[in-house]
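One protein chain is absent from this view; the other protein chains keep their places.
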Amino acid sequence: MKIEIDEISKDFGSTAALTPVSLSIPSGALVALLGPSGSGKTTLLRILGGLEFPTAGRVLFEGQDATNLTVQERRAGFVFQSYALFRHMTVFENIAYGLRARPRQQRPSNPEITRRVTKLLELIQLPDIGKRYPAQLSGGQRQRVALARALAIEPRMLLLDEPFGALDAKVRKELRQGLRDIHDETGLTTIFVTHDQEEAMELADLVVVMSMGRIEQIGKPADIRARPATDFVRSFIAA
Amino acid sequence: MGRPLVHRSPMPGLGLSAGITLTMLSLVVILPIGALVLQGASFGIAGIWDTIHRERVWKALFLSFRISLYAALFNLVFGVILAWVLARYSFPGRRILDAAVDLPFALPTAVAGIALTALYAPNGLFGAAWKDHIAPALNIALEVPAYILNLVAVPLGFEAFVFEVPPRIAYATPGIFIALVFVGLPFVARTVQPVIHEIEREVEEASATLGASRYYTLARVIWPMLMPAALTGFALSLARAVGEYGSVIFIAGNKPLLTEIAPLLVVIQLEQFNYDNAAAIGIAMLVISFAMLLVINLIQVWSRRRIGYV
Partner (left out) sequence: MSDFAAGSPANRPQPQPGINPNEARFQAPTDEPLLLRWSLIAIAAFFLILLVFAPLTAVFAEALSKGWGAAVKSLQSREAISAIKLTLLVAAIVVPLNAVFGIAAAWFITKFDFRGKAFLITLIDLPFSVSPVVAGLCIVLLFGANTAIGAWLVANGFPIVFALPGIVLATVFVTFPFVARELIPVMIEQGRAEEEAALTLGASGWRTFFTVTLPNIRWALLYGLLLCNARAMGEFGAVAVVSGKRESATTMPLRIEMFYNEYLSVAAFSLAGLLAFFALLTLLLKTWLESRHADALSASRRGH
């Protein structure tokens, strides 16, 4: 799905988290929002997901104004930094949650839910953990379960907030490839937030470098490396 | 021999602290409770049963437990609401409400007892309003469901139903209920409140992004997280209510067989120097509180095993 961000700004009280930013993301792209903490990248992601409302500006999905869509209506698969798995539910119930939460007419039957969850568990290559509780999983497994849970609702896009932030270096590398594979398999427009320039450059088709609530540069990783648009980008990607 | 009883430690004061702890514990808690248990053992389970099976004792125990259960159930619902409101919402007067929740812990029960009686007695402010206005109005309103029910019930051969609210609060079972709600008020709210503070907002947001409405999130995500704490608070409030004496005796009316609670019977038996009867009732109450303690611990074990925290 094509996503357009049209002059979005966001104030929290008197502090501006985003000065007007505009961005167009082609359907099926894998995009990194890259920047240091406080650059507004997470705020932008949360606005796309419907978790925050912009002070000014619009969000368009496939050319349609989506600014006023509620978070439920947006159907954005959102993976949180802490994964936010439901601790009192098994992995299976976590993944099935979005399907069970649907209104009765749209809710799949129980066998259908089981089929879909099983398929998702295979997709994340953890077919045998359905009966476990999140507390019994490793960090990397939790991240993949969170991803499967987000995919279960047949999302229109995938939004990930620092998806590898809480993992150690080795697991990080493995899961990067995992995200790439899932993106390629599903073809979903995918946006992830990161402060790690290496991660952004390696994984994304398109990198959006942000700082202080502004977009510093938008481009393919190679272009940003070769031609940093500002001093900030130059020093940030050198780090 | 496996593990040593006490591991060696460089910390000073082992003897002193262990000595004080165990001496006080024995003198104040273990010996007196042991005296009660011994007294009970001397006349055996059959003897205890004979005492508590007498109508007056049995009714008192049943009344204490029944009204305590109602009060604890009320506190379960109200306590969760209270904890949620105090933890999540900001509104003028929030801090005063928050402090007020602890008043039942701080206010002596005798004070609460006479104050509640003054308010809810038939000549008190709320008692009079209930007797003269609220109860009659409710009785008229209750004629509607009774009428509808009787449309079906009477042709089927049942006696016609009449619904009526009790005419008085104090000196009747509703008064006992109010006193027990008062003394148990803080338990659920104060056990649930810290749990609400610990819920990550991201978990609720995750539920919303997966398409769940706010009500679905409250029912399927938040309530299961609060439930262990709420049940613990419920059991604490129930245990407190079953044993409560001070606040109830003023408002209950203390009519044998009708509004006489079990702790009052213990006191009456002691005043008549019937130590055996007092001990038998006391043991029955002790068993109830130990059962409750066990339930609380089981809830916590269950909760910890399932989701890794209490």
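Details
A and B are the chain letters, set down in written order, and residue numbers restart from 1 in every chain.
Criterion: contacts are C-beta pairs under 8 Å (C-beta built on N, C-alpha and C of every residue); 3 or more make two chains touch, one makes a residue touch a chain.
In this text the structure is predicted, and so the values were computed from the model without any measurement.
Only one of B:Ile52, B:Leu76, B:Ile178 or B:Ala230 touches the absent chain when the whole complex is considered: B:Ile178.
Interface residues of chain A with the unshown chain, by the touch rule above, are 4-7, 20, 22-26, 50-58, 67-68, 70-71, 206, 218-220, 223. Of the residues in chain B, those that touch the hidden partner chain are 3, 5-7, 9-14, 16-21, 24-25, 28-33, 35-36, 39, 78, 81-82, 84-87, 89, 91, 93, 95, 97-112, 114-116, 118-119, 124-126, 178, 181-182, 185, 190, 193-194, 197, 201, 204-205, 208-209, 214, 218, 236, 239, 242-246, 250, 263, 266-267, 270-271, 273, 275, 278-279, 282, 285-286, 289-290, 292-293, 297.
Rule of thumb we're sticking to: only the chains that are shown with their structure count from here on.
Of all residues in chain B, only 200, 202-203, 205-213, 216, 220-221, 224-225, 306-309 touch chain A in the complex they form. Against chain B, in their complex, chain A makes its touches with residues 49-51, 71-72, 74-78, 80-82, 84-89, 97-98, 101-102, 133, 135, 149-150, 152-153.
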